[in-house]
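Heads up, one of the protein chains got dropped from this complex, but the rest are sitting where they should.
Showing chain A:
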């Protein structure tokens, strides 16, 4: 795998591929927002009607939508919800109730009207409101603010606050196929599909996209993030549209898909977190949500239907984010364990609950040294075939494939939902495979994995939940044993890197003692209870086994367990 390490030495400067904001697809979209919204409403209506074959099915769908929405309004209201939620759904309810009194034709009309009202409401909520001026401001804030902090912290001299010796790129290493993605963004529509570990991911990716000189991407951000004003500001400015995970009814999901599909067709580069939500366990996603991913495939087919051989291609770019430290780790892993159904206690501690906490974290992050890496994978077509610089899809023998042929039968591009569902599944398998290949192992992942596996192997009879309740004195590992196991695993990891099955951070080549020291000092470094430390006797131990388990999971799915005997 070719790899350009940005950072350490002089960071590469990428010029914007589209100089004027006027040309950005997302700007064009927001300029014609009204028309765009109308188109989405029309398309969503058609979709819902395609699913609900007859009137009765449509009424069923409306009723179940109403029921779940009323329940949501009552049981689970959020700060971002509009004031008139209750009134709106109440109105829908009385309209639905009156249906029985109407004649057939009148009732059918009312149903359609209600569906349209609901879909319009959803569309308005989902649609982002991109403003180039806000985008520039947010971007400047991020870049400028962060570099001030960074320089003030790294250079301990008077006036360091204003120096520019360090930039964000020293902190955040971008590796992989940057040039390739830039090329393709000029030729087609790029869809980035990153792993998702932290709420910071979207801001981080936003920064990466800007750094690479790409126009802003649109992406679906959880509506819950808009509860927090600092996030809401950034999200709104970075081209986010809103995804509400509470709403699972058909009209909502179809509206969401219409939005994504249509934006892609209009050439807006997009960002999906295909895992759907942050990885609770800390492991790389191995099962992806297929709904939004499917819109990429659908949009590609519709492009071909519309423009034949001249159609714009859609490119999928897997991205893996790596951290030494994930702020939410303790609460994520507790949620994960609770989901597994074995822990009875209810644990809630949202680290992102206030803007203040986030700000505090930012300061910590930039003033202490914890690096982040962003690995950009090889771009692919919507079937997972690699593409060259011109955007041609290639087969394993480097013969050019016409992607249109995947959607063709009897020499015509045809619609076939089941076929596209299957393609989506195939694509998701390829993405997961690429994730594992471009994942860059950090020292902290290595030490966390080895330490947890040693403790686990000592107690083969305990299940995970009992293991996590081990008394402290059983959680101590002698340094020599620890080092020997780290050696075994590190060797294996480097061998697999040679085969292109995994990647490692540049610090991975250091001497083993230093690598371990680096890992220990970095793994979950800002948690109040550290997942891994050396005690006074020099032994390895943990202050929080569950969080250690979280960081350990990062190397899950590679079959590394058998190297810790």
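Going forward, a residue touches a chain if its C-beta (ideal position, glycine included) is under 8 Å from a C-beta of that chain, and two chains touch if they have at least 3 such contacts; residues count from 1.
One rule holds for everything that comes next: contacts and distances are computed from a predicted model.
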item	value
Name under which UniProt lists the unshown chain, selected from "Glutamate transport system permease protein", "RNA polymerase sigma-70 factor, sigma-E family", "Glycerol-3-phosphate dehydrogenase [NAD(P)+]" or "TIGR03943 family protein"	"Glycerol-3-phosphate dehydrogenase [NAD(P)+]"
Contact residue for the chain not shown (choose from A:197, A:273, A:304 or A:406)	A:406
Touch with the omitted chain, as defined above, among A:229, A:340 or A:416	A:416
Interface residues of chain A (partner: the chain not displayed)	383, 385, 395-397, 399, 401-403, 405-406, 408-411, 416, 418-419, 422-423, 426
